[in-house]
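For this depiction, one protein chain was excluded, whereas all remaining protein chains were kept in their positions.
All chains are identified by letter, namely A, B and C, in their written order; residue positions are counted from 1 within each chain.
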Amino acid sequence: MSALLWLLAAVPLTAGTALLLTGRRLDRPAPALGVAAAAATLGLAVASAVLRPEASAPLFAGIRAGLRVDGLSAVMTVVVAAVTLAVLVFSAGEKDRLSQGGRFHGLMLLFAGAMLITVTATTLPLLLMAWEVMGAASWALIGFWWRQPQRTRAADTAFLTTRTADLGLYLAAGAALAGGVTALDLDALAGARGPWVHLLTAGVVAAAFGKSAQLPFSFWLSRAMQAPSPVSALLHAATMAAAGAYLLLRLHALLEATAWGGPLVAWTGAATALLLGVAAAAQRDLKQLLAASTCSQIGFMVLAAGTGGVAAGTAQLTAHAAVKAGLFLAAGAWLYALGTKQLPALRGAARAWQWVGAAFTACALALAGLPPLSLWAAKDEVLAAAFAQSAALYATGLAAAAVSAVYSVKALWYVLRETPGDAWQGYDTEESGTRRVTPLMRPPLLVLAAAAVALGVLALPGVFSALRDAVGTPDEPSPSAWQLPLSAAVALSAAWLAWRIQGRGPGPRLLRPAAVRRWAAGWLGLEQAARTLAVRPVLALARATAVFDDRVVDGAVHRAARAALTAAGLARRSDDGGVDALVRAVARTARRLGRAARRPQTGLLHQYYAQAAVGFAVLTLLLLSLR
Amino acid sequence: MLTLVVFLPLAVCAGLLLWPRPVSDRVCTGVWIAAAAVDLALAAALWAGFDPDGGLQYEQRADWIPTAGVGYHVGVDGLSLPLLALTCVLFLAVAVYSLRETRRVRAYACLFLFLETVCLGLFSALDLILFFVYFDLSIVGMYFVIAGWGHGERGRAAALKFFLYTFIGSLALLLGFIGLYLAASPHTFDITELAAADPLAGRGAYAALVLLALGVGLAVKTPAVPFHTWLPPAHTEAPAAGSAILAGVLLKMGTYGFVRIAMPLLPGVWREYALAFIVVGAVSAVYGALVALGQTDVKRMIAYTSVNHMGYVVLAVGAAGVLSGTDDQARTLAVTGAVTQMVSHGLITGALFLLTGVLYERGRTYAVEAYSGLAGPAPRFAAAVAVAAFASLGIPGFSGFIAEFQIFTGSLAAQATATALAVTGILLTAALFLRALRQMFLGALRLPPGSPDGRFGDLAVPETTAVAPLLGLALVIGVLPRPLLDVIEPASRAVAGLVAR
Amino acid sequence: MNRNLTALLPEICLVGAAVTGLLAGSWLPRHRQWSVAVLAAAAALAGLAATAHTLAADGEQTVFSAAFAVDAATGAARLAVLITLLLLLAVSAPGVRGHRRESEYWVLLMLSAAGTLALAGANDLLMLFAGYLLASVPAYALAGFAKDARGVEAALKYYLLGALFGVVMLGGVALMYGAGRGTGYRQLHTALPAAPYGVVAVGLVAVLAGLLFKSGAAPAHFWMPDVADGAAAPVAAFVTTLPKIGALIAVYRLLHQAMPADTVDWPLLLAVLAAASMTLGNLAAFFQTSATRLLAYSAVSQAGYLLMAAAVATRSELAQQGLLFYLPAYALTNLGAFAVVAELPHARRLEDYRGLARRRPALAAVLVVCLLGLVGTPPTAVFIGKLEVFSAAVDGGYTWLAVLAAVNTVASLFYYLRWLAPCFRPAGDEDRLRTVLAPSGTWAAAAACAAATGSLVLGLAAGAALPLADGPLLR
Partner (left out) sequence: MLELFLLLAAALFSVGLYGALSQQSIVMIMMGIELMIAGVITAAAALWHFLAPAAADGQVIVVAAVVAMAVEMAMGFAVTTAVFRSRDIDTADAAEDLKG
C-alpha cells in the first residue's frame, strides 16, 4: 500500500530529473515522455485517492518524513495530476516555441512531484523541503527563456519574495520543536505549548501568504507572468499559488489555537480578494488581469480557511484550478497565434478561433460567478462560512464577487467583439505570432472548460455534504436558501452593468479617478513599496558593510574626511578594515619600535658601557625597592 | 589501520620528493591521484567497519613524550569519521582537478599530499598537542601553497597575512591547551582523559581565561567575525585547488575544535558563556552574508559565504550549550546539524571554488561584471555552477538544507532572537547567488578582454570528474540523509550529554 | 673531599686535547694542521662516551669539596656542548682550511668549550668565575681570528665588554663572599638569609651581570650583533650558541641552589630580564638586512625565552626539564641556520638569498626547517622546548610572561618569513646566482643537514630525551 504513495511521488521526480540531466539529446521526444509521465501520475493519483495509502521514513533524530492521503489530500492530488496532464498536453502543442523541451518538461514534472509531496506530507520538514523545491522550480521555469534579462530578473524577484516568506516555515519548525511537538507532525502542531504557538502560527501564516501571493506579497505573481503560458497555467494559477491556501486549510486547527489566527487570515483573504479584484479590473494586459484575478480568487480560499470552511475552501480551490488553467491556456493559445496579450489587440480573437473562444467564454463566465457554473457554487459555500463568522466579512466577500464579475466581463467584452480592420498593428508585440492554433492545444482547453462548468454541481446540497464528510469537517455551514439567489443576482447585475459601460466605446474606464486607476494598474504599488522598504536598504547596507569590512581603518574614515587622502591613498588603503586595521596599526607601531630598538646599537663602545651600566643600575634599584 | 590512513599520503609524498630521477608532470599527478584514491578506499573501509553506537573506535595509543604528558593517541568516532571521509573525497577531487596544473607540479603534488596527511591527522587526533602539531603544520602547508602558486605579488602578501593571523590563533590555542594541561591533576594532554576528568569544573575565572584562549584560537580559524579578515585575500590569491582545500577542510579544523575540545573539556564554563558564542555565530552569519552581497569579485563573495555558513555552525554549537528551555533532542539536533553543515559546506564550497578556478582559467578575472551569458558557450559549466549555488543557498534535495534545517530547529529553543536573525542569512545568500548567476550566466554573451583565446570553453574532463562527485555526494546526502545521520547522531548525543553534565 | 678525577673525564679530555693540539701545532707543517681538528673531534667523542657512561651508571656526585657538581644539568650541558662542538668543527673546517694559525683556531675552540663545561658544572662562585674567564678569553681571540678590520673591531668590543662584566662579576663574588662568609653554594644557601638585604641584592645583580653577558641577554647583549656581524660566520655560530648553554645553566644552578627564595625577589628580576631580552631581540630583528645580524638578534630573543625557565626555577618542576631540553634544541637549530650562512659566505644580505630554493634546494629546506624551528612550529625540538618553558611559566604563576612570549613568537615569525620569502621567489639572472650563492665547502653543508635533521629527530624523539633532563640538582 505505502509503495503506491512513494511511487506517486517518485514517478514525476525521477522522470523530471532524468529529462533534465539528459540535456539536449532528449529534446525531440521530451513532450511525449512528459505527457506519458503525467498520465501515469494521474493514474497513480486516482488510485491513491481511492486507496488512501500512508507511508513514512526516518529523517532526523526523532523526526520522521511522513506521507498520507486523507480526504483533503485525495482531492488535491487528483486536481494537481489532472491539471499537470492538461498543461503538458498543451505545451506539447506549443513545442516549437519551447525549443529546449527536455529542460521544460523536466522542470514541470519536477514541480508536479514537489507539489504532490506538499499536498500529501504529514510532517513539517518534508513539507518544507517540497515547498522550497517548488520555489526553485518556479524560478527555473519563469526564467526559462534565460536570454532575455527582464525574464530572469522577474524570476529572481519571484523566488526571493517567496523565499522571504518561507523563512516563516523555518521559524515555525523551530518553534514547534521548542513548543513540545517533538515529531513536528502537522496535525499535532496545534498542541504547541505557551508562547511558541504564536510564533508557530505567525510563521505558517507568513509562508502561506508568501506562496499564495496574498497581500503584501502579491506583486511577485505579476512578475511571474514573464513565464511561458503553460507555466502560468500550472504553477501560477492551479497549484503553486494555491499551495499556501492548502496549507492554511490543512492547519485550520492551528489557526483556531490562537485567538488572532483565524480573523487575521480571514480578513487578509477578504481584503486581497477585493483589492486585487479592483487591480484586475484596471489591467490592460490579459495575463496580468488573470494573475490579479488569481490572487483575488485565492483570497476567497484563504477567507474560507480563516473562517473554518475547509470543504468550501477545497471546492473553491478545485473549481478555480480548472477555470483559471483554462483561461491561461486560452490566453497562451492566443499569444502563440497573435504574438500579443494586450486586451485591445486581442479584439475578436474569440471569433477567429471558435474552439478557443468558446472555452475562454465558458471559463470567463464561470469566473464571473454566474449561476449554475462552478465558481458561483464554490464561492457561495465560502461566503456561507464567512457569514457564519461575521456579516462584515460576508459583505466584503460579496463585493469581491461583484468585482470578479466586472473584470471577467471586461475580458470577455474585448475578446467577443468582431476583429477590427487595423487589429494587425497590435499583433506580434510580445513574440512573433504563428497565426494558428495547433491541434494539440484544443483538447486540454475543452476538458478544462467542461470541468469548469460541471463543477457547478457542487451547489447541490448532497454533493457538498459528501465533500464535507470527505474533508472531515461535517458541521461546516452550508449556504442557506437566500444566499444562493442573492449572490447570483449580484453577479448577474454586476456583469450586465460592466457590459454596458464597456459597450460605450473603447475609451471609458471603469474607475473614475485617474489616480486610483494608475494605483490599481500598478498592482497597488506593492512592488515599489517592497523595493523601497526592503530591497534598496538591504543592498545599501550590504555595500556599506562591504566597504566597512574592506577599508574602514579606525581613524582612516575620519582622516579621509579631512581630504588629506588622494584616490591613490584610498587604493593603497584598500586592504581589509575592522580588526585587520588593528593588526596594521600594531604592525606600524612594531616598525617604529623596531627602529627604536636598533637605535642603542650605535657601534660606539663607550655608549655600550654607559647603557649597560645604566641597565644594571636600574635592575639593582628595582631589586632593592622590592624589599 | 587508522595510522596507515593518516600517514599513507605522507609516505607517497616522501617517495615522490626523494625520487632520484626527474619525474614528468603527468606521472606526478597520476601518483597523487592513486594515493588519494587508495586513501579514500581505506577511509571507506573504516566507515564500513564502523559501529555507530560504539563511541571511539580504531583507537591507537603510543607514548610520544610521557614525561610531558603527551602521547600519540588517535581514534575516530561519529564526529570525526565524516570529516575524515570528507577530507579524502576533497583531496581526491582536487588531485583530479590538478591534472590541468602546469607550474612545478612535483612540488605541488607533494605539498598537497603533505596537507592531506596533516588534515587526516588532525581529525583523528585525540591528544591536544598532536592536534596542535597538525593545526600548525596545516598553516605552514597552506602558506606555501598560497605563496608558491598564488596569483602574482598580492599572493605573497595574502599568504603572509594568512600565516600571521592563523599563527596568532594557534598560539592562543596552545596557551589554552597549557591551561588545561596544568589544571588536570595528573598533568596530561589526552583529550579522553581530560573529558572524563573535567579539570576546570569549579574554577570560574581560570576556566573562563582558558575558554577565551581556546575560543579566540578556534574563532580565528573558523573564521568568525571579527577575526575573519584574513579569509578573503587568502582565498582570492590562492590557486583554485588551494582554495577548495582551505575552505573545504582547513575551516573545519576550527569548528571541529569547538565540538571535540571546547565543549567536552570545558562543559561548565561553556554553558556559562554559550550566549557569547550564539551571538558571535548569528553576527557572523548575517555579517558574512551582507558583505558577500556587497562584493563585486565572485571568489571573495564565495569566501564570505563560507563565513556565513561557519557562522551557522558556531550558532548551533553555542545553542547546544544552553540548558534552560531546551531538551536533549533539540541540543542533539543542533550538534548534528553543526557536523552535517561542516560536511556539506566542505563538499559544496569545495565544488564552488573549483568552478571559480575553471572561470579564472578561461577569463583571467573574478570580476562578476566582466562576464555575461556564459550559459550559451558553456552549458555544462553553467548547470554545475547553478546546482552548486542552489545547494549552497540551502535548497532541499541537497545536504545544505539538511544541515541548516537541523541547526535552525535545534537552536531556536535556545535563543529565539539570534536564530531568527541568523535565518535571514539564508535569504541574503539566496539573493547574492541569484544575482551572480543572473549577471554571469544569463543574458547576452560578453567575455572579459583578458580571456586568453577569446572564447569560453565548456568544462574539460578532469574538471567535470572533479566537481561532479562532490555535487553528487551533496545530492545523495540531501535526498538520503540517514546513512550519514546514523553515524553522527550517537556522537552528537554524547557531546550534548557531556556539555549538559 | 671527593677527588675522583674520573668524574671530570670529558673536561679533562678537552683540556688535554687542547694542550697537545697547541704543542703539535708548533711542529706540524701547515698542510698537516688539520690533524688537530681530528684530535679535537676525537676528544669530543671521548667526552660524549664518558658522559653517556656517567648518565647510564648514574655517577652523580660533587667533586673537590662540592666545587663542581656532576648531575643531570651537567650531563645535559656536556651532551649539548660536545655535540655543538662537533658541529662547529665541521662548520668551521672549510673556512679555516690552510690558514697559517689553523691549529690555534681548534685549540681556542676546545678551550672555550672546556670553559663552558666548567661554567655549567660550577657549584662554587670561584669555580664560576674561573669558568667565565676560561670561556671568555679564547672567545675574544676567536672573534678577531681573521684579523681583518671588522674582525678586529668585533674582538675589541667583545673584549672590553667582557672585561668590564668580568670585573663586575668578581666584585659580585666578593660581595656574596662577604654576605655569606663563603663561596660554596651550600654555604651560601644556609648563610644568605641572615645576610643584609642590600649586599645580597647588589651581589646577585653583579654576579648575574657576568652570566647575562655570556648568554647574550639584555642589558648585556650589545656585543652580540656586532661580534656576529664582524667575525666570520663559523665564529658567529660559536659565539651565539656555545657560551649561552653554559651561562644559562650556571644562572639556573646559581638561582636554584644558592639563592633561597625568601631573601631577595629574584624571580621577578629574571622575569623582567626575560621580557626585556625577548622583546628587544625581536623588535631589533624586524627590519635587519644582514643575515648574521638577524640571527644574532634572534639569539638575544631566544635567550629571553630561556630566561623564562630560570625565572620560575624554584616555582615549577617543569622549569629544569624545559630549560635542559630547550638548550640543546636551540643550539642545534641555531647552528643549522648559521651553517647555511657559513655555506654561502658571499650572501650577506637577505635579498642575496633570492632563488635559493631553485639553485640549492637542500640548503633551502634546511633553512626552512631551522627558521620555522626557531619560531617553534612543531615537530621541531624547539616547539617541545617552548611548550615546556611556556607550561613552566604558567605553572610558576607568570602567565603574563607566557602571553608576552607567545606574542613575541608571532612577531619573530615576521622577520623569519622576510628571510624565507626571497628563497622561494624566482631567481633573477643566472650569473649573479652563481657568484652570490657560491658554496664554501661540503663540510658546512653536511653540518647544516645534520643540524636540521638533529633538530627534527630531537623533536620527534623528545619522549626519550626528556627523562635525561629530569634528575635532581646536587648542592
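Going forward, a residue touches a chain if its C-beta (ideal position, glycine included) is under 8 Å from a C-beta of that chain, and two chains touch if they have at least 3 such contacts.
What you are looking at is a predicted structure, and each value in this text was computed from that prediction instead of being measured.
The chain that is not displayed touches the following shown chains in the complete assembly: A, C. Of the candidate positions C:Gly25, C:Gly47, C:Gly166 or C:Gly471, contact with the hidden chain is made by C:Gly166.
When you scan C:Thr183, C:Thr279 or C:Thr380 for touch with the missing chain, the hit is C:Thr183.
Of the listed positions A:His320, A:Lys341 or A:Arg598, the one in contact with the omitted chain in the full complex is A:Arg598. Contact with the undisplayed chain is limited, among C:Gly21, C:Gly230, C:Gly355 or C:Pro378, to C:Gly230.
Residue positions on chain C in contact with the hidden chain: 126, 129-130, 133, 137, 140-141, 144, 147-150, 152-157, 159-160, 163-164, 166-168, 170-171, 173-175, 177-178, 181-183, 225-226, 229-230, 293, in rising order. Touching residues on chain A toward the chain that is not drawn are 598, 601-606, 609-610, 613.
Here is the rule we use: only the chains that are shown with their structure count from here on.
Mean C-alpha position of chain A lies 35 Å from that of chain B.
As a whole-number value, the distance joining the C-alpha centres of chain A and chain C reads 76 Å. Along chain B, residues 164 each make contact with two or more other chains.
Note for the complex: chain C touches chain B at residues 321, 372, 377-379, 383-384, 387-388, 390-391, 394-395, 402-403, 406, 409-410, 413-414, 417, 421, 424, 462-463, 466-467, 470.
Residues of chain B that touch chain A in their complex: 161, 164-165, 226-227, 229-230, 232-233, 287, 290-291, 293-295, 325-327, 329-330, 332-333, 336, 373, 375-376, 379, 390, 394-397, 401-402, 405-406, 408-413, 416, 419-420, 423-424, 426-428, 430-431, 434-435, 438, 441-444, 481-482, 485, 489, 493. Those residues of chain B that touch chain C in the complex are listed here as 63-68, 70, 129, 132-133, 136-137, 140, 144, 147-148, 156, 160, 163-164, 167-168, 171-172, 174-175, 178-179, 181-182.
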